[in-house]
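Removed: one protein chain of the complex. Kept in place: all other protein chains.
Chain nomenclature is as follows: A, B and C, assigned in order of appearance, with residue numbering initiated at 1 for each chain independently.
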Amino acid sequence: MEYTILILLLPVLSFLVLALAGMKMSHRVAGLIGTLSLCAVTVVSYLTAYAYFAMPRQADGTFAQLMPYNFEWLPFTDALHIDMGILLDPISVMMLVVISTVSFMVHIYSFGYMKGERGFQRYYAFLSLFTFSMLGLVVATNIFQMYVFWELVGVSSYLLIGFYYTKPEAIAASKKAFIVTRFADLGFLIGILIYGYYMGTFTFDPAQEDLMQGALMLPWALGLMFVGGAGKSAMFPLHIWLPDAMEGPTPVSALIHAATMVVAGVYQVARLFPLYIAYAPETLHIVAYVGAFTAFYAASVACVQSDIKRVLAFSTISQIGFMMVALGVCTGMPSHEGGLGYMASMFHLFTHAMFKALLFLGAGCIIHAVHSNEMSAMGGLRKYMPVTHITFLIACLAISGIPPFSGFFSKDEILTACFAFSPVMGWVMTVIAGMTAFYMFRLYYGIFWGTENKALHAAHTPHESPLTMTFPLMVLAAVTCVAGFIPFGHFVTGDGLSYDIHLDSTVALTSCVVAVVAIALATFIYVRDRQPVADALARRFPRLHEAAYRRFYMDEAWLFVTKRIIFRMVSTPLAWFDRHVVDGFMNFLAWATNASAEEVQPMQSGRIQAYTVWFLCGIIVLTLLLML
Amino acid sequence: MNNYMSAVLSLHAELSLIVVLVVVFLADLFRSRPGGRGLRVLVCALMLVQVLLNLSPDTRELFGGMYVNTPFTSVVKSILSAGTLLVFLQSGEWTRRPDTAIREGEFYVITLSTLLGMFFMLSAGHFLIFYVGLEMASIPMACLVAMDKKRRQSAEAGAKFILSSMFSSALLLYGLSLLYGTTGTLYFADLPDVLQSGGLERLALVLFIAGMGFKMSLVPFHLWTADVYQGAPTGVTAYLSVISKGAAAVALAVVVRFVFPALTDDWSVVLALLSVVTITLGNLMAVLQHDMKRFMAFSSISQAGYIVLGVLAGSPAGMASLAFYVAIYVVANVAVFAVISTVEQHGGGRTDREAFNGLYATNPRLTLVMTLALFSLGGIPPFAGFFSKFFIFAAAFEAGWHLVVFLALLNTIISLYYYLLVVKAMYISTPAEGSAFGSPIHSSRGVRLCLALCTLGVCVLGVLSCFYENLFQWADMLPW
Amino acid sequence: MEIHVISYLILSTVMMFAGIYGFFTRRNLLAILISVELMLNATNINFAVFNRYLFPGVLEGHFFTLFGIAISAAETAVAIAIMINVYRNVRNIQTDDINEMKG
Partner (left out) sequence: MNILSLFVLVPLLMMLGLWAARTLSQVRGVMVAGSSVLLLLAIWLVVDYLGLRAGGATEEMLFTDSVMWYAPLHICYAVGVDGISVVMLLLSAIIVFTGTFASWKLKPLTKEYFLWFTLLSTGVFGFFISVDLFTMFMFYEVALIPMYLLIGVWGSGRKEYAAMKLTLMLMGGSAFLLIGILGIYYGAGAQTMNVLEIARLHIPEEMQRIFFPAVFVGFGVLGALFPFHTWSPDGHASAPTAVSMLHAGVLMKLGGYGCFRVAMYLMPEGLAMWGDVFLVLTTISVVYGAFSAVVQTDLKYINAYSSVSHCGLVLFALLMMTRTSCTGAVLQMLSHGLMTALFFALIGMIYGRTHTRDVRQLSGLMKIMPFLAVGYVLAGLANLGLPGLSGFVAEMTVFVGSFEHTDLFHRACTIIATTSIVITAVYILRVVGKILYGTCHNPEHLKLTDATWDERVAVICLVVCVAGLGLAPWWVSDAVSASVEPIVSQLSVFN
């Protein structure tokens, strides 16, 4: 499948063209270049997916791993070298489809959304760069190539978050995002170093004897790599950068911080899944617990946020938590013996990408309409922008897990896997699923129902967005509606064998019931103009409400670490030490020389007899020296 | 007869010098009007001839071994007379001044007679000749130092010089007497055989080294140096700082190496100590100085310390690098003094460092020469000083004086510091109010020629290896 | 009666140190000059005595003495000339007044 190289080449070319010559072009041309190249990429990815899954399965019933390209980019030792190449296997192909689709949609959407923005060309250049890096990440043939593109997506997300580089918040947010993820990547890097040292290779399938020898260190290596993954995928406590990242343009949030980049961590774990299962099951369980806690934490925070993009951000975190959990609860490769979670996680990744992108793009339309992120500026928008309303509702239903929307199926599989792992985990995740439904509908009602902010809307009447923006919404909504019926298990499973999804009725039923109840509750509380219950609750538990609203003070903690610890307690003293002690010593030497010179100066008294006395003293000293 | 003639001819260095001396003396006697350029041209020409003449290829003994001329000493002599020639060239400015013009001839004659003394000192084969040469070198020097009759400082310097030099030579002589008392001979050739390492011999050795240390101005026998250098006319200071110092160094090396082999441990310890103390103290004192001549005095003291390292090595390599060091030191130091005296003559007699502030703006060439010379003194490549320092360190290191070499190296940092202070004054500092050079200085031809020659020497003497290699061979050929 | 060599040496040593002492303590340049002469003559005595008693036969020591006397005479001449010059400039020849240059 040599043509797959186009998937990487086209975006990077359009990036170069736009970056070098973009400023000369008109907005339209630049946008078209970006969009068309992405269109081509999408086509090629679909082609790849089709060709790949149309291939006959191997004897053992799995899909073959293809490596159409792999060349040595940077040699370290004979065994260790960074290769650059393309690896095709079920999950990478699936990711190709997801990324190219969402990215393509976002490209189209941005036409309308970014219309007339200063730096439109720059925006498209960065989008292409991101797409290139993300695609390179998923087709990585070895862990180090993954790291390379991992860093690249990091920097392109940094650039896109800071797109409005004159806004202080944007600058701070981009900086924070980069540094936090960078810190996590340190773990990733050290993990890679350990992995490379003990496995003697950077590829995903080390030689058996190396595995035997390094088995002891492998959990550490994988755990450290997971730290990197947790950073990118905003697992608690490294999630703090994601809510701020919403400072970027909304399409960017949809692409990077909802659909693609933030699931890189999940993808990384899935990529190393065989090693986890075989050599580091307890590390895998840590992944599960981290994911579960994050899911719960994010969900609870999402319940009280008033900035719609922040709500979505926290729901993203929570949903990624679900995926992590799904991977974490796996106890074996085959889907029937504990491998179900793997498939469920990938499935949820797929569906979530679609409906979460849809949600964000919808939010983008709303923000575009009312020029604010705050719920207070919204309410009662359903009559102004019907398309957005409908699509948004579909997405909400999907994420809440209401059949027949895609979210239901994937989440159901996850819950099944959790129950298979342990009932506690199962119930916990079910509750969190309920919370999800609750806060999503709180959001929905807050935007489209509730009290309308008359004053504002009178000043500037909200209007439906242009087709360039609504079209992607419709497409994604359509996908969300049908995606659930894709026989996902046939393509992606832990052991690679085909597995047809069957609904576990009890689990499905409970989750549906929970979701419905939660939605009903949200309706009861938020649908009407007045919201006495919510206010009552807020008044009843002010401390809790405040804490949740301030995201349980995680950002304060972050500020404390950066400003107080690194800046005040380490760097400032060090700099002082350098100037006054180390450098001071050098200056002291100079001073000492002068001082001693002034000490010996009196010898030169100008009186001849004194001179001759010294002369004689010299002779006496030397004589004594020789005599004794 | 033929044999006798050839024997006398092996004195040719000294003889030629005497001839020059006499000719200059007569010319001065019978010249019509003082202050002309003729006399200087004459003496320079004669000196040039003399330099080329006195190179001798082979070793000759004379007067029963009282006088020994070797290729090494003869090349050292040429170096010295070449240095004298440079001094003469650059002293033109000063000798043209009305108050000194009448004494120009005396200046040459006296200088040449001191040089003659040094020649005898260098090729002495017997302590009598050595002592006579030494005194011949130092007594007229006092007259030179006191040459500026009207300047109080000059007179003071003269008094200090003559008295302290008498003191030191008295002690040296006392040492010699002890040596004679213990051995009964003063022939260099015989002494090594009869010399034991007893207390009196040691005392004699110390006294001798002290006497030579006075000439080379090693700490603590150096204290006269600064005052005399400051007081003496700048041309004389240049002569004093390079020629007599160099001669004394070589003589010391020859004597301790060939006369006191029995006491090698003793003199090497003494010299090691002296050299370290000298370098350090000289550097420290130089840091404080503002008067350029005084500053150069202390710098030359520390240079003397480096020269002693060559003596310390006590090997052919040491001798060679010593002579090499002296040669390059002569060139660089004369250049510096030439610049100083030029600035002095055109800057209203100012010799403080502030007088050099912003010199580059008006006199780039002069400043460049000064910079190169200072870099050479500081041992910065690719200038000659770097090579001479390296070789002398290598020689001392080879002899096993690692610590001494290391301390000397650390001292180079200090020396670089104060040389750079001058560079800074010339390039970076802004000229003080009423500084004398709003306009470029027009120095006389002689000075310019001298500067050109010195710059040439500073630049090529190191890069051309032949000079050092020949020195090395000749040092290897030394007798005894 | 025969005077032993030691007594000569004692004499010369005493002269030597007397000269040094005088050099250190006198405030007048001429006095200092005289002290130096003492030192020089002490050495001359040494040479003469060593030659006469220890190494009779060759005359090295005697010659050295003669040269020493001559040279010290020359030195004295120059020294006195310079002192006169100092007197011209300073109007006295006390050492306290000729330490203008120092430090």
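The working rule: contacts are C-beta pairs under 8 Å (C-beta built on N, C-alpha and C of every residue); 3 or more make two chains touch, one makes a residue touch a chain.
Since this is a predicted model, take the numbers as computed values, not measurements.
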Contacts of the hidden chain among displayed chains: A, B
Contact partner of the left-out chain, one of B:V405, B:V422, B:I441 or B:C454: B:V405
Touch criterion as defined above, residue of A:V97, A:V155, A:L503 or A:M554 at the omitted chain: A:V155
Residue touching the undisplayed chain, where the options are A:Y3, A:Y50 or A:Y165: A:Y165
Absent-chain contact - pick from A:A520, A:L574 or A:A595: A:L574
Where the missing chain touches chain B, by residue: 317, 320, 375, 380-382, 386, 390-391, 393-394, 397-398, 402, 405-406, 409-410, 412-413, 416-417, 420, 423-424, 427-428, 465, 468-469, 472
Interface with the undisplayed chain - residues on chain A: 72-77, 80, 82, 144, 148-149, 151-152, 155, 162, 165-166, 168, 171-172, 174-175, 178-179, 182-183, 186, 189-190, 193-194, 196-197, 562, 566-567, 570-572, 574-575, 578, 582-583, 585-586, 590
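The rule is short, and it goes like this: only the chains that are shown with their structure count from here on.
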Contact graph of the chains (line, ring, star, complete, other): complete
Which of A-B and B-C has more C-beta pairs touching across its chains: B-C
Chain centre separation (chain A, chain C; CA means) in Å: 98
Cα-centroid distance, chain B relative to chain C, in whole angstrom: 27
Where chain A touches two or more other chains at once, by residue number: 601, 604, 606, 608, 612
Per-residue overlap in chain C, given as positions that touch at least 2 other chains: 23, 32, 98, 100-103
Parts of chain A lying in touch with chain C, wherever the complex brings them together: 601, 604-609, 612-613, 616
Contact set on chain C toward chain B in their complex: 16, 19, 23, 29, 32-33, 36, 39-40, 42-43, 46-47, 50-51, 54-55, 60-61, 63-64, 67-68, 71-72, 74-75, 78-79, 81-83, 85-86, 88-90, 98, 100-103
List of chain C residues in touch with chain A within their complex: 20, 23-25, 32, 95-96, 98-103
